[in-house]
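First up is the structure itself, then whatever we jot down about it.
Removed: one protein chain of the complex. Kept in place: all other protein chains.
Per-chain residue numbering starts at 1, and chain names A, B and C are given in the order in which the chains are listed.
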Amino acid sequence: MNKPIKALNARSATGKISNEAFLNRVMFLVLIVLFALASIFIDKYFSTATALNLIANNWYIVILGIGVTFLLVSGHLDMSVGGIVGMAGVLSAYFTQPANEGFSELGQGLGLPYGVAILLTLLVCLFIGMLNALFIAKMRVASIIVTLGTMSIARGIGQVAALGAQRSAGLPDLFGVIGNVPLFGPIKIAAAIAAILVVIALFIEKKTSFGRRTYLIGANREAARLSGVKVELHIGLLYMLSALLAGITGILLASEMKAGISTRGAGFEFNALVVTLLGGASIDGGVGSVLGMVIGALILGVVSSAAYGLLLRPEWQFILKAVVTFLAIIAQRYLLDRRNK
Amino acid sequence: TAPAATTEEAPAAEAAATDAPAAEAAAPAEKTTEGMKIAYFVSTMANEFHQARAAAAIQYAKDKYGAEVVIMDGKSDDNTMINNVDMLATSDFDAAVLHVWQPDAVAPLVMNAIDSGVAMMTFFSPLADTGIPVFRSDEAGGSFAMGASAAEQWVAANPDKPIVTVQLGWPDHTEVKSGRTDPFVAGIESVVGAGNYTNLGCIDSKGSADATKEAMANILITNPDVNIIYSEAGDLTPGCMAALVDAGRGTMDNGVPTTEIVVSVDCPVSELKAIFDPSSSLKMSLGLPPIQTSEKIIDIIVGVYLGEIAQVSTPAEELFGEVYPVDFYKLQLSEVIAWYNQQFGTSLVEADILG
Amino acid sequence: MSSNCTPASLRAQKAKRIVKEIYVYIILLAVVTVLSLLKGDLFQRGNFLFPPNIANLLRMSAPILMISSAFTLIFITGNIDLSVGSTLSLTTVVHAILVLNGFPFALSLVIVVALGVLLGSVNGFLVMKLRITPVIATLITMNAYQGLARYLVPPGISSITTTDTLKMPEWMGHFSKDQVFMGLSWAFIVAIVLLIALVILQKRTLFGKYLVAVGGNRTAAELSGINVVKVVWGVYILLGAISALAGVARASYLLIGEPYTGVGAETEAIIACLLGGTVFTGGEGSVVKSFVGAIIIVCLTFGLKSVIPEYWQLLAKGAVLVFAVVLNHLLSKEAIAA
Partner (left out) sequence: METNVLQIKGLVKDFPGVRAVNDVCFDIKRNVVHCLVGENGAGKSTLIKILTGACERTCGSILLNGEEYCARSPKDARDKGISTLFQELNVVDQLTVEENLTLGIEDTTFGFLHKTDKIKKIIDVLKDLEPSINPKERVGRLSVAKKQIIEIAKAVASETEIIIMDEPTAALSESEIERLFTIVKRLREKGVTVIYISHRLDEIFTLGDYVTVMRDGMHVATKPIAEVKDRTELVHLMIGRTVIESYVPKEEQSDEVLLTCKDVCNHKLKNVSFNVKRGEIVGFYGLIGAGKTELARAIYGADSYSGEIVLKGEKLKGTPEKAIKAGIALVPEERRTQGLFTLLTIKHNISAMNLKKISKLGLLNSSQERATAKNYIEQLNIKTDSMDKETSKLSGGNQQKVVFSKCLFANADLLILDEPTRGIDVGAKAEIYAIVRELVANGKTIMFFSSELPEILHSCDRIFLLYEGEIKAELQNGKDIDSQDIIHIVTGGAAS
């Protein structure tokens, strides 16, 4: 099928920086320029508060983006993350809600301690990840098809568990803590968790055999298998990792609003994919980086907040995201093309 | 606020009216409500008020009339709602209570269903063309009262900071506009007077907590001085509050507004907690009584079914239900709990709310 | 593989091939049987097979039937189009706007189908000319078209509908609602005609053969002088046009222009095609079976409506998709081994 031009991830022959580092720098520049433009055209946009808000409001997409980046590098898509976010939120609430006296069916849960509820929720998320792993890694069905299915399954479980609504009644105060611990200014603990995860992911990506195997699989799955990489297991692990990260996101988001809402996370899968693509990853595998994804997330954040500031019409968001992704893909390809000539 | 049927629409309604008895004549002479089947439309079950309303309808219809209520969830989706109405004509239902967002689109289908002997009424949105009975809650009155109360509190605490208000919800929905958005702003205006406040308008938050959070966060970037916020549904409010907390706001100094006052709708238990927590900036919510609402609706539809209430009339018969604005500044917790327990069938005590 | 020639394994393979040919019909039969045994309130006297009920069901599902059968073609070429749902939404809205502003049906139909051609060719352009991977390219347009559809609806209302100054004409619903033949609507009849046309296209024309060639072995097709770009682009355009036709049908059914109406249509089309045994890697697929697959989905969606709560629907849909994937996998094992 169509192969877009692919980038490399090391210093190139002539001693120039690698394509990946090059793209990251370009996208960082784009971020600065966009922020500057937004500051010129939007009153009160240029402020520390805005910058902090960008971080405070986009941490969830960064966490999801980590899993999606790894998968994209290995040549796979994950459209189920948004569904898992919704499901995890509802389940964590359901498991925690008191077991006996409920105000209504929606107030009645399993009455488990919060810690146990989190573990159990993450287990269910892992189960969805395993479904993905089974069908994609083992049966080799196209990842877009499988994950569209598991997206429905995950969100479906969330809807059934929340009876199509949300679970907020009777939740203990503890439920609302981890999503709301303030660090400084608007930055909450969730953002710090995202930052820590990013650092870990960067390390894994570049410095460990696990990360390397991900690139090997993305670059050539069959060669990787014949080189002794347990390809199916590895892809399976990546899907479970992605599901786990989505689960963590869902739990944090539920805690933040102190409610398990079954519609939460709708469209997050697209956002996660967009930021990863903005970061220079290619869907054909072998290329991409977590650092690029983080820059991509910030770009998307600037674009959507600027759109609100300018127009106050949310339908622009759809169009803008589409246009920005399109431009990013085309521009990155053009730049790499010229550079590698 | 009742939209009266215009004269040019009257002939259509009359035509329908003449059809209706014909259909009834075909049915068995004397009707009983025993075993009667009612399709009970709900625009979305993703809302606690609607869920409670649905549960109450099932219970009440069974206990009082021996009738069976089946919930038709519209899933916030026009296509689903319209499909559901379309299927009524060939269905096994004896009666249907509609709750749809596109009254114009379903009007012809409603006539079909009436022709095939299904008794019809509508909740929330009038189906003006059809002339079928409509039941609405008096949301406008409640919204107006809350707007006024919020404005009073803000002006008292922060006389130097002019009011900047924003509404989060559905800018494009006729009933939301006439029942919530506009009266709320009018309430504010009634306190401070025209021209003495800024209205950023109603921002579309696409009916989800996520979208509300995103919208609110972005509003705070460009309009950090916003101070009276009307979050127009219970399932949006968590998103609104999360964005405020993210921005280091969302709090109050022992009931005295410092950053903003947030007003909500539906008043689920979780909101009740926040409203009576003096350190949260969520201070009011428009309580709608689910049991009372449903009981009235079931009584009306049974009336229509038995022919006691006219199926169609010009203008359509419009009935109003009460609302209950829960207001930290105006009501005692004990009163609210009593109302809540009565309306939601719960057994809350003050300790549940105060933690 | 030539070595597997024992009579037993041959017989097993033949049996498998037969199962592969007919299973979609068996599933349909099973679904209908089960549904007619269940007593659902939505069915007259609880009978699913009550003809007006069936006619009703087919009337409202014409759009998804059209899209599913056409979707097969894009799968055959080994590509995918996630933007069909958004195309449906956008064209629904545009049709409603045109009709509201006094355009006659035929003119509006032509304009909207032309719009569909345009939207489809944008997809084709991104995929074939700019060589953006189909999933990404159509995910981009999926969002862009959805955004446009939303944008065309003026602020303050949620869909294109009768206003104070303009009234939706009374004929708006004719195409999808009038019962012209055995309770079926024009839209459904068009869907059937379309199905027949697509079958002929697939089986009897050069284009149909080239679809298989392109999906089966793209380089071979290129080297045989087939203009692969044109063929795939053509399928995207065809799919765009048919989605637009579906958009007209949907607008006519809803009597409004609803910008969210196509959400999830791509998933339904994918499920339908997979149930119909289409091979998503390209080269194989049957328009008729996808159509039957779509009917299965429609039956399940509406048939289960009053049997299980609405909020089970999504889970059920996901489960059916996974079921279809497994079925496809099991039945195509022979193809992989050969």
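Throughout what follows, a contact is a pair of C-beta atoms (placed from the backbone, for glycine too) under 8 Å apart; a residue touches a chain by one contact, two chains touch by 3 or more.
From a predicted model like this one, the values you see are computed outputs, not experimental measurements.
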Notebook entry, point to check: Shown chains touched by the missing chain?
Noted result: A, C
Item checked: Residue among C:N101, C:T163 or C:T205 touching the omitted chain -> C:T205
Margin query: Given that one chain is not shown, which residue among C:G183, C:G216 or C:P309 touches it?
Written below: C:G216
Margin query: Which candidate, A:V287, A:A306 or A:V324, sits in contact with the chain we can't see?
Written below: A:V287
Checklist line | Hidden partner interface residues of subunit A, rising order | finding: 6, 8-13, 15, 18, 207-210, 212-213, 215-216, 218-220, 222-230, 286-287, 340-341
Next item on the list: Name every residue on subunit C in touch with the hidden partner chain.
Entry: 1-4, 204-207, 209, 212-213, 215-217, 219-227, 283-284, 335, 337-338
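Basically, only the chains that are shown with their structure count from here on.
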Note to self: Centroid of subunit A to centroid of subunit B, CA atoms only: how many Å?
What the structure shows: 35
Check: Rounded to the nearest whole Å, what is the centre-to-centre distance of subunit A and subunit C, using the mean of the C-alpha atoms as each centre?
Finding: 30
Next item on the list: Would you pick out the residues of subunit B that each touch at least 2 other chains?
Entry: 45, 73, 75
Notebook entry, point to check: Of all residues in subunit A, which are in touch with two or more distinct other chains?
Noted result: 162-164, 262, 313, 315
Next item on the list: Could you pull out which subunit C residues touch subunit A in their complex?
Entry: 78-80, 82, 126-128, 130-136, 139-144, 146-148, 150-151, 155, 218, 267, 270, 274, 280-281, 309-319, 321-322, 325-326, 328-329
Checklist line | List of subunit A residues in touch with subunit C within their complex | finding: 1-4, 77, 131, 135, 139, 141-142, 144-146, 148-157, 159-160, 162-164, 262, 270, 273, 277, 283-284, 313, 315-323, 325-326, 329-330
Check: Contact residues on subunit B for subunit A in the complex?
Finding: 44-48, 51-52, 55, 73, 75, 200-201, 203-206, 208-211, 213-215, 217-224, 235, 238-239, 241-243, 245-248, 268-270, 344-348, 355
